[in-house]
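Removed: one protein chain of the complex. Kept in place: all other protein chains.
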Amino acid sequence: MTADVLLEKDLQAQFEERIARGDKIEADDWMPEEYRLALIKLISMHGISEIMGALPEKEWVPKAPTLYRKLGIMAKVQDEMGHGQLLLRVAEDLIKPLGKNREDLMQDLFAGRLKFHNVFHMATKSWGDAGLIGWLVDGAAIITQTNMLNASYAPYARALQRICAEEVFHAQHGEAIILALAEGTPEQKEMVQDALNRWWEALLFFFGPPSSDTTGSTKQDITIKYKIRINTNEELRQGFLSKYVPRIKSIGLTIPDPTLRFDEETEKWIYQQPNWENFKKIQRNEGPKSQERLKLRRTSYDDNAWVREALSARIG
Amino acid sequence: MGNESFYQEFEVFSRRTKTSPFQHQFSLLAPNEDIAIVMAQENFMRREPVADIWVVKRDNIRGLNQEERQMVERLDNKDYRLTKGYGYLRKKWRQYEQGMFDEKEILSWAGGQKK
């Protein structure tokens, strides 16, 4: 063994000891390649998902029914872009030693190397969808994101603290739209029920497969090992069901899964497994709106390339 | 990233009120400081009061690296520079039937003296 290898081993041991005692890692600290790559994968996907997630919701910005709703959803989608900004900054600092920057992340997205979250490949068909996204998709996002608030990687934890504070507004924004509809006319009620029917599978997909047996891969094991997050995908999904099923039912909505029940013995929710083949399709960017959204993102990025070129050449 | 890039790194600081200290908020990318300053507030302080803003090119910040961060460590034996080291005075003043001029009392004088 050479001295370098020994050194690497010591550093690895030292790093693992830091993680074990709950120390926080900073961007410039030594970190094992495995940790850096796991963070890059996780955080760049998280960041780019916010940027892509703005697209389905923005469809309803000009159509929001009232001035107040127009302003509210605008502020909400603006936050999504803002979350993308925060997270991409964290990812960019991690890829900087590899000689990469935001431009590379965008190109990775367009080339299909960088995936965006499965939930943002879905169509939004009505104003009810806009409300449901705010209420339940953001509700699900709050569960995954709060689970990482104490992440061992400090820059990520700091970004998440900002994000989760704003998510509280998102959740309430979604609740406000949904409650107005649920308490409204029969047509409005139908709008929410219809949205729930169409989004239920996506909500189950949201947390990812229970284990790698389901779909062939999951990055949950390594993120738990390095204390980036606490719970497994399935634990998060169970937490979501516990928090939201009673609320969904309380406002008179029917969950489109007659088999759904809480098993007192195992203290677990039993539910109809979604079709994980659809999930795999989305992962290959073959979801209902995958290609359209990528095209929109790419077109706007390419059409605006001249702006970035113009100002990067500017002196001073 | 060279100097020719659109994506220059800026650190953003702000103070909430005219008397509060500058606090680091986050970092952003911008091609130059004039763009950076018009991005700063709306990106990081949309919902909180702001009295003033700084943007600083990250290259101009000298921070600590992982090893150097050891320099912030110190022993917990410096009561002599804290009021904690002088808490016994409360008892003493009591013997003279006087109250303690502790932090709370002294800072309460900010309201001014009787005119």
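Observations
As written, the chains take the letters A and B, and residue 1 is the first residue of each chain.
To be clear about the criterion, contacts are C-beta pairs under 8 Å (C-beta built on N, C-alpha and C of every residue); 3 or more make two chains touch, one makes a residue touch a chain.
To be clear about the criterion, contacts and distances are computed from a predicted model.
Here one chain is missing from view; checked against "Carbohydrate ABC transporter permease", "Phenylacetate-CoA oxygenase subunit PaaI", "Response regulator" or "histidine kinase", UniProt names that protein "Phenylacetate-CoA oxygenase subunit PaaI". The chain that is not displayed touches the following shown chains in the complete assembly: A, B.
Set against the missing chain, the residues A:Trp127, A:Tyr226 or A:Phe240 yield one that touches it, A:Trp127.
Where chain A meets the chain that is not shown, the touching residues are 51, 54-55, 58-59, 61-67, 69-71, 74-75, 77-78, 81-82, 84-85, 88, 102, 127, 177, 180-181, 183-185, 187-188, 295-296, 299-300, 303-304, 306-311, 313-314.
Residues 6, 28-30, 32, 34-35, 38-39, 41-43, 46 are the ones on chain B that touch the missing chain.
We take it that only the chains that are shown with their structure count from here on.
Centroids built from CA atoms put chain B at 33 Å from chain A.
On chain B, the positions that touch chain A within their shared complex are 1, 4-7, 26-29, 31-32, 35, 43-44, 46-47, 63, 65-66. The touching residues of chain A, when paired with chain B in their complex, are 26, 28-30, 75, 78, 82, 85-86, 89, 92, 96, 101-103, 158-159, 162, 166, 308-309, 311-314, 316.
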